[in-house]
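Heads up, one of the protein chains got dropped from this complex, but the rest are sitting where they should.
Per-chain numbering from 1; labels A and B assigned in written order.
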Amino acid sequence: MRITLKVWRQPGPAVAGAFHTYHADDVSPDMSFLEMLDVVNEDLTAKGEEPIAFDHDCREGICGTCSLMIDGVPHGPKRATTTCQLHMRTYEDGDVIVVEPWRASAFPVLRDLVVDRTAFDRIIQAGGFVTAPTGSAQDGNAMLIPKEVSDLAMDAAACIGCGACVAACPNGSATLFTAAKVSHLALLPQGQPERQRRVQAMVRQMDAEGFGGCSNFGECEAACPKEISLENIARMNRELLRATLAQRPAGRMESGAG
Amino acid sequence: MKFDAKIPAGPLEEKWDRHLANLKLVSPTNKRKFHIIMVGSGLAGASAAASLAELGYTVSCFCFQDSPRRAHSIAAQGGINAAKNYQNDGDSTWRLFYDTIKGGDFRSREANVYRLAQVSANIIDQCVAQGVPFARDYGGLLANRSFGGAQVSRTFYARGQTGQQLLLGAYQALERMIARGSVTMYSRHEMLELVVVDGQARGIVARDMITGKLESFAGDAVVLATGGYGNVFFLSTNAKGCNVTAAFRAYQKGAGFANPCFTQIHPTCIPVSGEHQSKLTLMSESLRNDGRVWVPTVGGDKRAADAIPTGERDYYLERKYPSYGNLAPRDIASRAAKEVCDEGRGVGPGGRGVYLDFASAIARVGEDTIRERYGNLFEMYERITGENPYVVPMRIFPAVHYTMGGLWVDYNLMSTIPGLHVTGEANFSDHGANRLGASALMQGLADGYFILPYTIGDYLAGTKLQAVDASHPEFKAAEARCKAQIDRLLSINGTRSVDSFHRELGALMWEQCGMARNRAGLETALKRIPELRAEFWENVRVPGSAATLNQSLEKAGRVADFMEFAEMTCLDALTREESCGCHFRTEYETPDGEAQRNDAAFTHVAVWEYGGEGKRPIRNIEPLEFEFVKLATRSYK
Partner (left out) sequence: MSPLSALWHATVGKKIVMAVTGIVMVLFLISHVISNVLIFSNPGHLDSYGAWLRSLGPLLWIARAVLLACVILHGIAAWQLTQRAHAARPDGYDKYERQVTTYAGRTMRWGGVLLAVFIVFHILHFTTGTFHPDFHPGEVGRNVITGMAVTPVAIFYLVAMLALGAHLWHGTWSVFQTLGINHPAWNRSRKVIAIGLAVLIAGGFATIPLAALLGWLR
């Protein structure tokens, strides 16, 4: 089939970008979206133009590297599917597809469709961990964790850090990402000792990165390829409220970047 | 090249403990003064970087992804082994050790493998403490499953995302150390050269993948945790970025490369759908617990699966291996699939696929039970192929999955270059000629959490290190070499893309050095690879500049190394004149088609030494001695 692409091209971080139109004439329905872009890139290379830069690695929906705003929806139209797992059979001959990078001031564009998501790493640095230095652990079965709790924590821990939640949110908010990690660790007994500091430090870092606040629009959940639930946002808010009411000064975590 | 594996003396069970007692220690105040360069942030790299920083060392950590959390370890699905014997089914350190040694077809070191089994239990404890949400049963205890045909249930898992959860645990520990300032993280940095000063590994040159700047980093020791080289086959289950560059550059600097031909092919992957295919997706092996593998009895049968009556189906695994049936080990299942496809009985586009049919399981236990067991996998399959496996049998085909070969290391995980340590899939590791399912995660974390942090201290405490910084001439020379290669790649301006070369190389390797190998094929490959390489250097087209994010340039550098590396792999396969584990030479098979080992001549590690530019590599051997186990022959009939 024939597909027309309107792709955002931007040579570098501080350079103005623009949309360019490309045609992919021989698209097979079995191709993944990224394989379709590979083909376009082979064409561009053959013509002596620079290929479109886009992030990807595992191409099986788990590493969270691929991104792309496809026709106004992060990761494209299929529910619970990353861009690398989106297949061209979703489209029809003659379709025109608009492809843009994630847009958020905390995710500056590096080139074409590639953005810088290190803000997420810094949110984790602020407190998204359990302090458990190597060698200090007790036996894995010494702590009983009800299956339900463990499953719920796993639901939250499934986040792949792709940033689609930020891309989808009208406020450019990283609340779903942050809430997923706060929830994962707040639910488990291992996360208890640092529970209050963690949520305060992570929320502070999230704000410091320049993400917007949450208006509970729910776009993030709809866009999330791992179906991270809005329940996590409620849980994070509750955690923050509880931490504040517990009157612990909002100190830095011992090793937090705050 | 001489190899001292530095295996401690004493009974197998006591070697590691005795060794630990004898290792030199670095005093707490001195640790900070030692700078360790950690290349790689996968399970092996992140766990070691975090642990070393916790001990007090100054660490710089590198990865080519935009975040350490995206290392390829994230993709591991099935689980991680540990000899906990929580299930009371008779598992023990010894049994895990023996299974691993035997699974590796007796081509690994007893002492290393035993240690791996010993520390396996600590890994689970450590990961639980970090908050890894392993599966649990209703009583709140850790759940286990049996994996890859093991006779005991010793595999721990977190849904189908075990690698992800383990990596996030290590990543979070790493981020904690980054926040504390003990680790400096360099993401989107690709190591291009190892720098050796006075015979010791003292640093690396890396390219900042955003600005294109080449930067030198000097330290007191270098660790490579850069993963496997499965992408030499172009199509594999590995992430697109996986490469051999770091390991290969170290090899060019004098590190021995062990057993490159030991590459594992996984039997249950989604088949290639067309020319455009860019990678292959693994379907968990657990599917073989309920799925039945078959192809039509006669070749060229174009009927739909459900139109083929039972009598005209060949359930070839059940037929050939009645006791293991569909659960035959990975290499056997893979080769059997290739055989039937070579006979023209393959199904799906291109005839490179076999059916994995759930119809009888659905009839037996019901669709709901199957959905409960494999729902996610079925969804994934449907997403990729557009076919509903509840109705139409799945199509599967083997694909390159894991590489047992890697840089040679001694018991301390140090390569033949003093100061250069290698961990995880990047080293030649503990898996011999074949890795058991769920053992790679175990090995990466064993290396990173519980072995390297001790052994590297021994090296640092016991070695005289001159003050060296990035202004040393060796660094300048290494930078110049990198720059020259980049400039050369950009200036060729030929007519073929990097990918087209990589595809061609991969297809050649798959054909001649894949599941089944033979002299003629390997010799063909060894003739063709240098030609292809020459064409690459004359005719590749790498658009763009060196001073920006340039993905074509990144790929070109990696493919250039694969081109050299492929040759060494074929040479290794050619010179190992036996079949063992995943290395199957058609000349060496038993009358009933099993791998025929040649213990007298090949109970050794083949270690390749760089012979210089344009010269063939030199084959050395490290003999393997078996003091504690008897070499046995597998039989899965």
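Just so it is clear, a residue touches a chain if its C-beta (ideal position, glycine included) is under 8 Å from a C-beta of that chain, and two chains touch if they have at least 3 such contacts.
Note that this is a predicted model, so its numbers are computed, not measured.
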Chains in view that touch the one left out, judged over the entire complex: A
Selected residue (touches chain absent from view) among A:Met1, A:Ala46, A:Ala80 or A:Ala222: A:Ala222
Options A:His87, A:Arg204 or A:Lys226, residue touching the unrepresented chain: A:Arg204
Missing-partner contacts on chain A, residue numbers: 6, 8, 19, 69, 71-73, 98, 100, 103-106, 168, 170-173, 175, 200, 203-204, 206-207, 210-219, 221-223, 230-231, 233-241, 244-245, 247-250
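Basically, only the chains that are shown with their structure count from here on.
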Chain A-chain B separation of Cα centroids, rounded to whole Å: 27
Of chain B, residues touching chain A in the complex: 47, 50-51, 54, 65-70, 72, 74-75, 84, 86, 122, 124-131, 133-142, 158-159, 161, 164-165, 168, 171-173, 175-180, 185, 187, 210, 239-241, 273-274, 276-279, 281-282, 380, 383-386, 449-450, 453, 495, 497, 499-500, 541, 543-544, 548-552
Chain B-facing residues of chain A, complex: 11-13, 28-32, 34-36, 38-39, 42, 44-46, 48-51, 53, 55-65, 78, 81, 85, 87, 89, 110-111, 114, 116-118, 120-121, 124-126, 128-141, 143-147, 150-151, 153-154, 157-158, 160-161, 184-185, 188, 190-191, 253-257
